[in-house]
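The full complex has more chains than appear here; those shown keep their coordinates.
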């Protein structure tokens, strides 16, 4: 599943974050990458020890969790504290995939990765998020405040920034439904039911469909 | 799942079968029961070597397979050749469950058992089919030509016939969807879609629901 | 699985709860129902902000968790804080099913619903708990202090109370074994082993059966 989720951050949240990051301390991002991904990572990263990392991360995590589309499409069990990346000209993140398991106070199986865009597309050139797809990679560059949700297990990369600055928050989440095909099916059945509520479907049929929806969730949810 | 399926046999089929069985040779049914079920079986059975067994069995099997409700509720992969049982006064089949595996030219995992009633309820007393249920056994005695479908793994019995003759055809089938909860869910989603086709649901929503229905079947069908 | 669990509350616990509820503040229960269930809910509910809700809920939750039959039949992973409902004449809860997922400090997949009866059956008329069953709904009205455990995914309802007051505590639990058929099988194998311990079964066979029981639990438990 690759999904654009628009307006995750409210405009004042976005403004505050951008203002905080304007003067923040960034360090070499390789220090936080593990194993083979480390060699591919050529990007600055907000200092993890600083207050800004904590505050910006919390704002972004809260904004993601409250968004209805992320709730129903991703069914988050837990979200990692976001990392803030800064790509200056020449920086990039080569082809890699994200770790399936992240430890800490909570252990997370990373099912889905999220990139929240903090820069406007006009503020930089290059810096495309390229995600391996069915027939060709999907290339993404969303508006500041928007997020892209994608499978952590898909090979992806950020192409070199050729001018300007690309700021993003990235994070990972474990879904209550592990299997992508099952999660998609539950999401789409929920959408169908919402459509039918506006189409004169009978109460009896709607109750029956909700039973199907709920019982599929019971079969597949890992809480 | 315990399901009554009405009018499996057409009235001429029923009449022909009853006429053929009136003069047929029945033998001790214990010979065909395996293991522990053998001690519980006190019933006559149509001689397996005779032509009537072959002809009556084929008529019943065909009638079951062509019935739309059996098709959608049971999703049969294969049906065993039916056995014809005759309960005379004093005869019964004590509590037992049916074998999970039957070998022969085809190997069948017996998911569902079927009793096709060949006698009218008024023709005998006693002879209730009792199936272990959630809170209390379900007691069944259906019209001649009707069938009852139930889980082969539920403990069941036929209580003693106290007067008259109880004729039934019994058989077993393997479903394309092994798990009863999954099979029920697919069946009910199909029913909901049929109801919506008569309720002004939009073509777009119906296509989406059919995709859900089809893809659930793909996840669960064993062909 | 629909299961009656007798004497969940000790008589002094029941007396204390009834005494506390006699003077407690009840509010419109619709406020706590989500989505489609809301329209079906016509019942008063103990004010969630009050101390009585906390105390009565804790007494009921503890009593459920300590009951051996609930432990082995439901294998609870977590139990939600109970809700206290008061049905006055004319009140009812129409056909609905319970949400599969409840959020809060703990996220719960609601596998099983529990109704703990706080009124004696003679204290009210109507107010039957009707649960959709195999062939016909199961109708339940248990003694004060008893509980009924049933699948959260079964459509159920409470018929209108026609006289008197019906007080119940209702709650939901996530089981360590998600699938009802697997949970039932483990429960029944445990019962068989307990029976065999009183039947001269050999130590060697009992060790072997316990290995089967334990290893089935290992295959299916989600902790």
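All chains are identified by letter, namely A, B and C, in their written order; residue positions are counted from 1 within each chain.
Following the convention adopted for this analysis, a contact is a pair of C-beta atoms (placed from the backbone, for glycine too) under 8 Å apart; a residue touches a chain by one contact, two chains touch by 3 or more.
As the structure is a computational prediction, the values presented were derived from the model and not from experiment.
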* Asked: When 3 copies appear, how many make the full set?
  -> 6
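Convention: only the chains that are shown with their structure count from here on.
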* Asked: For subunit B and subunit C, what's the span in angstrom between their mean Cα positions?
  -> 34
* **CA centroid of subunit A to CA centroid of subunit C, Å** => 38
* When you check subunit A against every other chain, which residues touch at least two of them? -> 211, 215, 219
* Structure fact -> Listed in rising order, the residues of subunit A that touch subunit B in the complex are 181-182, 185, 188-189, 191-192, 195-196, 199-202, 204-205, 208-209, 211-212, 215-216, 219
* subunit A residues touching subunit C - in the complex, by the definition given at the top -> 77, 176, 206-207, 210-211, 214-215, 217-219, 221-223
* Structure fact -> Listed in rising order, subunit C residues that touch subunit B in their complex are 1-2, 133-135, 138, 179-181
